[in-house]
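Pasting a structure below so you can have a look.
Left out: one protein chain. Kept in place: all the others.
== subunit A ==
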Amino acid sequence: MNVNQSAPPVPPFGQPQPVYTGYHQSSYGGQPGSTAPPTPYGAYNGPVPGYQQTPLPGVSRAPPSSEAPPASTAQAPCGQAAYGQFGQGDVQNGPSSTVQMQRFPGSQPFGSVPLAPVVSQPTVLQPYGPPPTSAQVTAQLAGMQIGGAVAPALPPVGLGYGPPTSLASASGSYPNSGLYGSYPQGQAPPLSQAQGHLGAQPPQRSAPPQASGFTSPASGGPRMPSMTGPLLPGQGFGGPSVSQPNHVSSPPPQALPPGTQMTGPPGPPPPMHSSQQPGYQLQQNGSFGPVRGPQPNYGSPYPGAPTFGSQPGPPQPLPPKRLDPDAIPSPIQVIEDDRNNRGSEPFVTGVRGQVPPLVTTNFLVKDQGNASPRYIRCTSYNIPCTSDMAKQAQVPLAAVIKPLARLPPEEASPYVVDHGESGPLRCNRCKAYMCPFMQFVEGGRRFQCCFCSCINDVPPQYFQHLDHTGKRVDAYDRPELSLGSYEFLATVDYCKNNKFPSPPAFIFMIDVSYNAIRSGLVRLLCEELKSLLDFLPREGGAEESAIRVGFVTYNKVLHFYNVKSSLAQPQMMVVSDVADMFVPLLDGFLVNVSESRAVITSLLDQIPEMFADTRETETVFAPVIQAGMEALKTLFQPQTGAYQTLAKECVAQGCCVDLFLFPNQYVDVATLSVVPQLTGGSVYKYACFQVENDQERFLSDLRRDVQKVVGFDAVMRVRTSTGIRAVDFFGAFYMSNTTDVELAGLDGDKTVTVEFKHDDRLNEESGALLQCALLYTSCAGQRRLRIHNLALNCCTQLADLYRNCETDTLINYMAKFAYRGVLNSPVKTVRDTLITQCAQILACYRKNCASPSSAGQLILPECMKLLPVYLNCVLKSDVLQPGAEVTTDDRAYVRQLVTSMDVAETNVFFYPRLLPLTKSPIESATEPPAVRASEERLSNGDIYLLENGLNLFLWVGASVQQGVVQSLFSVSSFSQITSGLSVLPVLDNPLSKKVRGLIDSLRAQRSRYMKLIVVKQEDKLEMLFKHFLVEDKSLSGGASYVDFLCHMHKEIRQLLS
């Protein structure tokens, strides 16, 4: 997109070029020796705009091919490099004519074709890019936009092309067919975004049926078609089609079309295929060979990868067949499609093994016996019956559980069931709780446990007759017999020490050392606490919170405060013996806010004053937590220094630790966060805190943290039906044995990921059941059990497995797995493991499920087609591939955060949302459609918001209209915008309102306040911003999406051969 817009401004770009070159150079410097090239490029830029791009990539990637620069030859090398090379894109761009463009859309569902070139050449190239972009390019761009449907201006063209995009993304099979079979189709199906392209949608929808038709065997969900579908159509259409159907982003096939187009505009798919086939055959005898010959072109590009470099690779054909970024699966598209397809209907949980809509889709849930996906999401909803199958597929079986998830207002929170003295009814053997899957027998006098098959007596008071279907007559009156999620009131047996818990308490522990005082933090915090205390979490309709509060300040020593309501003034108690911490007072430390209001206010007023003159720079930490914990228990125990031990004790005492850090230097977050981590708490980090800049963020986080509903002193256990069992757990908690997850505190944001393994055969008929039971103390001090049940299907066919996976959840699991792995293994090993596993998953699919096709084709299961792009994002995240500027603390912090993220959070965290602000009409109330996170998608005449749940950027293109600048920033020109600005001025105009409103709504969606950073194009802060353009090659060495996809393909092929 940006290209497109950049077209007009080209001149400006051109000028800066020189400057940029230098800039780029430096950046590239780090990369494989492209140092020399830069200058040459400079030269190129001038003379041959069109070619510039091509040369760049070529050079940078493959020095040998650098000779190529001249012209088409250059392209050729690129092709080889294809696998990783930016060159590809460039090449395409260069050659691509408008005509091609047009076709692209058709062939490549992802309207962004034009961008492709840019993609290949990350930011660095940009500068060069623009100049070269000739009229053609711009035209292309225009087309692209249309494809994206974003740009209204170009509707005509866009329309035509747009549809195809959507198709492609929506269901591989169709697009393929569309593409190859008839371009018109492609055109027809407009993107969902593309307004008015009704035509487009219908086809999509119709697709499923077709699919089913094709794949009669697959009873499967809508996505099935893609799987089988491809084959059929493929056959029908010819080789190429097949690959496309898989969608999988089959970049190659798609790319080919473009490529072909490139070379010979009209030249449709067929030629390509034919040409390719030979090449492939050579490489692989491919069982596929016969079916569809591998296309030489493809073959070469992949082999072209470093390893294969040696291969001669067909030079000429290659250039045209570059991987087109627009041809590869687009997260944006997938999200968009899922929204359109599944956002409107409520998700009814009655049916076993249903795959829920994506986390990015807004949908309502109707609980009809299975837990809402808000509580539990699984990597697959269809579990292989045998462990052999599971091993073969390598698809991790995991559930991401968020037991106390917040629900939208439309959905009722779980019913609370009170069984009185007797407590909840449980299986005698496995202790599973009564749930809808329990089978009542013998006229209702007994029930068979659905988890362990034990036959239990039904207690007399619980007896009920069965109806003719064997169901209890009262099934629908009882939540535990009809719903997936519900709560039991716990009896005293479920309480620690057999005593009902006392009301929970919050202890605020405030650093009052010199730095904290000087930065104004203490004053700020005390001021805020005064009002914040009115908003402690309450249960239900309770008038006031049952939560008591206590205050501690600390520097080198700890100060406890007695704020008993009967006191005339607060009492401060200093504990200097930090080596042997204890709580100096009993009475008056934890108080009811409303009763002690006056004393608390007086205290909070005085704290900043008292320490105003402090010179103390030393602070203690462990004793602080220790003290907090001590305060919650009545007995003193010997303490040990290690945080680990401390954390365990905290858990044992039900003490959850939240940590707000304001480091000015290295503080060893990894160590400090152990305690919050193990106690189910949160860590917040504000590096170089300054009141003016960070106050809003801190206060907002604090408010949310204090106000959120929390469960205390929780224990979670996941029970499974025979055949599988929970073997591994990820998240912020502590485990003292292998089954019980102990959480001193658990809030609505915290997630526990559980991995399952087979220990026996599963049965297709009975499926697999999960029951997650969480015993916790509500914030009103009530002891409760929250039960979530989920039934999954079991399959004997791998295809069923691949048809029912959820990539987002998979990524969530894999990220957590990898992030834990870095503690014990070198990062490289962890990364390789991830790649290997992913390759195995996809290879298994290719081998067992996909219809035979040329080995050169990358075939991805429909529901995993985003796996590579997301995985790449994980791989290049700061934790797994840290850049030089990422501190150890930052890594530890992120690592710690991710550990307890839910699927929605990991989704956006790894693949940030990039929202163009000025593309859609100001009036539209809806969020603007996101664009792919790549620099190519940025146009310098536009403004974008980027967010990933932690960061929020406002990127301002260099040639944004002055009016826009004025109405947003209240300054007259781009150059006057303050870089790094964190607050937008409040202006009374529609644009300003809209943008600020959007920012607010984004913040509201996230559990942490995202501080806004305004980034100007070409400003030095832009580096920071570009870090989040995850489809691009990253400065720290992370591969671009295209490159990675190629690499993945290579891996898969290696596995298959």
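Methods note: a contact is a pair of C-beta atoms (placed from the backbone, for glycine too) under 8 Å apart; a residue touches a chain by one contact, two chains touch by 3 or more; residues count from 1.
FYI, contacts and distances are computed from a predicted model.
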{"item": "Undisplayed chain, where the name is taken from the UniProt record, one of \"UspA domain-containing protein\", \"Protein transport protein SEC23\", \"U3 small nucleolar RNA-associated protein 4 homolog\" or \"GTP cyclohydrolase 1\"", "value": "\"Protein transport protein SEC23\""}
{"item": "Omitted-chain contact residue, chosen from A:S576, A:N824 or A:S975", "value": "A:S576"}
{"item": "Full-complex contact with the absent chain, from A:Q392, A:S413, A:S565 or A:S602", "value": "A:S602"}
{"item": "Residue in contact with the excluded chain [from A:F347, A:F560, A:F733 or A:Y1009]", "value": "A:F560"}
{"item": "Contact partner of the left-out chain, one of A:C454, A:L585, A:A670 or A:A958", "value": "A:L585"}
{"item": "Residues of subunit A in contact with the chain not shown", "value": "557, 560, 567-577, 580, 582, 584-588, 602-603, 606, 610, 634, 636"}
